[in-house]
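The block that comes next holds chain A.
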Amino acid sequence: MSLQVARGERLAVIGPNGAGKTTLFNLLCGELRPSGGMIRIQGRDVTREDAVARARRGLSRSFQQNTLFDEVRVRDNLALAVLARRRRSWVFWRDPARDPDIAREVEDLAHRLALAEVLDQPVGTLAYGTRRQLEIALALAREPEVLMLDEPTAGMSPEETRAILALVKQLPESMTVVLIEHDLDLVFEFARRVVVLDYGRVVFDGTPEEARRSPVVREIYMGSEA
Partner candidate 1 sequence: MLRLFDPLRTLLALLLLLAGLWWARTGDYFGREILAEMAVFAIAAMGLDLLAGFPRLVSMGHGLFVGIGAYGYAVATALWGWSWPAAILLALALSALAGLLVGLATVRARDVFYIMATLAFGQMGYVWVVRSAELGGDDGLAGVPRPELAALGLDLGDSATFATLLVLLAAAVYLLLGRLLASGFGRTLVAIGQNERRVRALGIAPGPYRVAATTVSGTVAGFAGVLAAMHSMYVSPELFHWTWSGEVLTMAILGGVGSLVGPALGAAAVVWLKYAVSGWTEYWGLFLGLFLILAVWTGGQGLYGYLERLRAWLLRTLTRQEEADARGDRTGQTLRRSHRHRPGVAAGGEG
Partner candidate 2 sequence: MTAAYWLTQLLNALQYSMLLFVLSVGLTVVFGLMNFVNLAHGTFYALGAFIGWSLLRATGSFWLALVGAPLLVAAIAAVLYGAMIARMQRAGHLAQVLATLGLVFMGVEVMRIIWGDFALDFAAPPLLQGHVQLFGLVYPAYRLFVIALGLLAMVALWLLLERTALGAMVRAAVDHADMAAALGVRVDRLFFGMFCFGCALAALAGVVAAPIFSVYPGMGIEILIPTLIVVVVGGLGSLKGAVAGSLLVGFVDTFGQVLLPQLAGIVVYALLALTLLLRPQGLFPARA
Partner candidate 3 sequence: MRKRYLAVATAALLAGTTAVAAREYKVGLLLPYSGVYAALGKEIQAGFELGLEHYAAELGEDTIRLLPEDTEVKPAVGLTKAKKLVLQDKVDVLAGLVSSGVLAAVRDFVDGAKVPLVVANAGNIHATGKQCSRYIIRVSFSNAQITRPMGRYMAERGLKTVVAMAPDYAAGRQDVEAMRGAFEAAGGKVLKEIYTPFRKTKDFGPYLTEAQATGAEALFVFYAGGEAISFMKQYASFGLKDKLPLYAAGFLTSQLYRNAIGEAALGSINSLHYVTTLDNPENARFQQAFQQKYGRVASEFAVQGYDAARLIVAALAASKGDKEKFVDAARTTTFASPRGPWRIDPATNNIVQNIYVYQIVQGPDGRLVEKVLKVYENEQDPPNGCQLAG
């Protein structure tokens, strides 16, 4: 398959279960090594780079299943992500999380994702929806150039889903956002481009309106949903 994503694009990847959406994410983020082919970011070949290097190139992701630091507070989770971006993880003596700059950024982030109330709670005690929000917050905290969200609203209530939609809509225009999502309402409202995967192949690539009308999409995707 071949896929090109432009800067600032709002792309949704959809497809039935097992279509290879998460595999595509893992390949793009460097968690899986492709058996062939090439992956480029801003024209540079990154096929051989691992997840760490690609994250440093500005690729940031959320996971389909919550991948959080469960035994520490929300505040510590966010602080860690901020420290990682600011390259403050090699401080041995002081606690950089007490740095007012960083503390403020953590608070801001928490406000944007409605986490301010629970900042001092351990992640393990949070409700599922709240954890989902933290999952996105961690990906955002890196201030990425490309943000990749793997089913961010899975298991969330309709209100929570609206909140997430509102959030991603506010993201700066320069940020590229790639989304895997099952909630088609959300997809059509958010995306400017829709890619449909089936059995690891791109079977459709176009605007949401085209997707809505496409018989291919109707058959293999919505058909299975109905």
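In this section, a contact is a pair of C-beta atoms (placed from the backbone, for glycine too) under 8 Å apart; a residue touches a chain by one contact, two chains touch by 3 or more; residues count from 1.
Selection rule, in plain terms: all candidates are chains of the complex that A comes from, given by their letters.
Note that this is a predicted model, so its numbers are computed, not measured.
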Complex member touching chain A, one of 1, 2 or 3: 1
Partner candidate 1, residues of chain A touching it in the complex: 29, 31, 50-52, 55-56, 60-61, 63, 67-73, 76, 79-81, 83-85, 88-97, 117, 120-122, 124-125, 138-139, 141-142
